[in-house]
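Beneath this line is the structure, given in structure tokens, with notes to follow.
Only a single protein chain was left out; the remaining protein chains are all shown in position.
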Amino acid sequence: MLSRRLERGSTSVALAFAVFLTFMTVVTVYIFWAKVWWFPPAISDFGHEIDAQFARTFLITGVVFVAAQLGLAYAIFKFRDHGQKAAYFEGNNTMEIIWTLATIVLFVGLGLYARNAWAEVHFMGAAPGALQIEVTGQQFVWNFRYAGPDGKFGREKPELVSASTGNPVGLDPTDPASKDDIVSPVIVVPAGREVELIIRSQDVTHSFYVRELRLKQDAVPGMEIHMHFTATVPGDYEIACAELCGLGHYRMHSMLTVMPEADFEKWEKDQEAANQ
Amino acid sequence: MPGTIVDDVELIDAGRGGGNPPPAGGDDDGDSSGSRRPVPRRAYFTALQLGLAAIVMFFMALASSYIVRKGLGVDWQSTPLPPVLWFNTAILLASSATIVVARKKLEGGEREAFRSWWWVTTGLGLLFLAGQIIAWRQLAAAGMLLATNPSSSFFYLLTAAHGAHLTGGILALFYVMFRPWSRSRISQSTAAELASIYWHFMDGLWIFLLALLTLGR
Partner (left out) sequence: MVTHENGGGHGHHQPPSGFIRKWVFSIDHKVIGIQYLLLALFSVFVGMALSLLMRLHLAWPTAKFAIFHGGQMTPEQYLALMTMHGTIMVFMVLTTAPQSGFGNYFLPIQIGAADMAFPVLNMLSFWTTFVSLVVMICAFLVPGGAPIGGWTSYPPLSALGEIVGPGQGGGETLWIVGLAIFCGASLMGALNFITTLIDLRAKGMTLGRLPLTCWTWFVTAILGLLAFGVLLAACILLLLDRLAGTSFFIPGGLVVTDQVITWHKGGSPLLWQHLFWFFGHPEVYIAILPGMGVASHLLSTFSRKPVFGYRAMVGAICGIGFLGFCVWGHHMFISGMSPYSAFAFSILTMTIGVPSAIKTFNWLGTLWGGKITFNCAMLFALGFVSLFVSGGLSGLFLAQPALDLYLHDGYFVVAHFHLIMGVAAIFGMFAGLYFWFPKMFGRFLNEGVGKVHFWLTFIGVYAIFMPMHFLGLAGNPRRYSEMTAGPFLQQLQPVHVFITYAAFITIGAQLIFLANFLWSVFAGKEAKEENPWHATTLEWSIPSPPPFDNFGGVEPVVYHGPYEFSVPGAADDYIPQHLAPNLVRKA
């Protein structure tokens, strides 16, 4: 009696289930396809490489997603209880081998393919002439330090750190190399020139994140982590903190400005003048 | 460390709640009342092995932290090991020998001899712990405290963790001695075997830790 009652309801439930899965799949794919919410355009070379890898991954996962969800919807509707007899089979080794090999090739191949985008950022260091900028995270601000005309970063001492007196990174005034260092709450870089970031933190772990650069790197206390990029499109871009760093995490925010080389040199001069 | 001590307890104590009848053929374990099927004797050995696996993972985590932390280098100063450790090591190795003798006596039916050797083992275990405390005191007297240096932090931590596990082993030795085994679902000889496996393991673990602390200084 129980099974008969279930049988009667099965067609409508199966239909509802299949329709919902189809609807969910279509809407999801549409929003991805139409890029309703999407990445901002990339402004660096490897950003484009990463976007290409994103596209490949979207394609593969998209096909698998649609096939699996619609396959499930089809099976649910087609094999609903409408009085038939269930078939009897316990498996199929050939098919198991085929789909195991297929997924190995697909997934591992995709992973190997991603090597290029990763290697560009991480396996190789910055070229020798890159502009070095030291990025320091602290609760809850970013500070950026340029070496200035002498090209050398001055000494820093933890005990000299004092945000209130205008020495947020603890520059040691007795070191001549630190005299011309520029410390700025925003980061300005020249377009088309390679920049090497030296990322560090004073207190807890933060993460330096610029969407348009497709770049995110934890700032880990006790470590100096080197990253490099070449931004090509002038403009202002937001910097967010991406690693939970305390109650002000959500407002740890700064700006990256990419400007033409000439403008950048002028900016640097102005900063040095203000420093004197 | 609540979790690790519990590991020790369960090896011997755990799950006596059932109290099961022996299988039809008659095993030396267990009594013959109750309606449940017995928990086979081998289950205790399975559980012991699993417990040891968990303990291995715990100490492997500490040991790899040790190696990683040492690799960071900058502030690592090696802690001089108090010489009493070698004496302690000898004591612990001796206790592994005496527990073997004790079990032989038990199997041979020499209950009095078993009791004496078992007591000797327990005593050596307590002596080892006392020796470890002396080592701590000597180290502290030399100005090496828990937070002095990562190397001394690890010394105290590893010896304390091993000591806590060994304390569990000593409790197991007492347990084997004092429990009224006639009412139990395993025999005293099985319990003694389980306790001795654990004891040898603690011995081996100490040798490993000692090697880490000396060679990896």
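Think of it as A and B in the order they're written, each chain with its own count starting at 1.
The criterion applied here is as follows: a contact is a pair of C-beta atoms (placed from the backbone, for glycine too) under 8 Å apart; a residue touches a chain by one contact, two chains touch by 3 or more.
All figures in this text were calculated on a predicted structure; none of them were measured in a lab.
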Visible contact partners (per top-of-document touch definition) of the missing chain: A, B
Residue, one of A:Arg145, A:Arg214 or A:His228, that touches the chain absent here: A:Arg214
Contacts of chain B with the absent chain, listed as residue ranges: 1-4, 6-7, 9-10, 13-19, 33-37, 39-40, 42-43, 46-47, 50-51, 53-62, 65, 68-69, 72, 74-76, 146-147, 150, 153, 157, 161, 171, 175, 179-180, 183-185
On chain A, residues whose C-beta touches the chain left out of the figure: 2-3, 6-7, 9-10, 13-14, 16-17, 20-21, 24, 27-28, 31, 36-40, 49-50, 53-54, 57, 60-61, 64-65, 68-69, 71-72, 75-76, 79-81, 84-92, 95-96, 99-100, 103-104, 107-108, 110-112, 114-115, 117-119, 121-123, 138-139, 158-159, 161-164, 170, 202-205, 207, 209, 211, 214-218, 220-223, 225, 238, 240-253
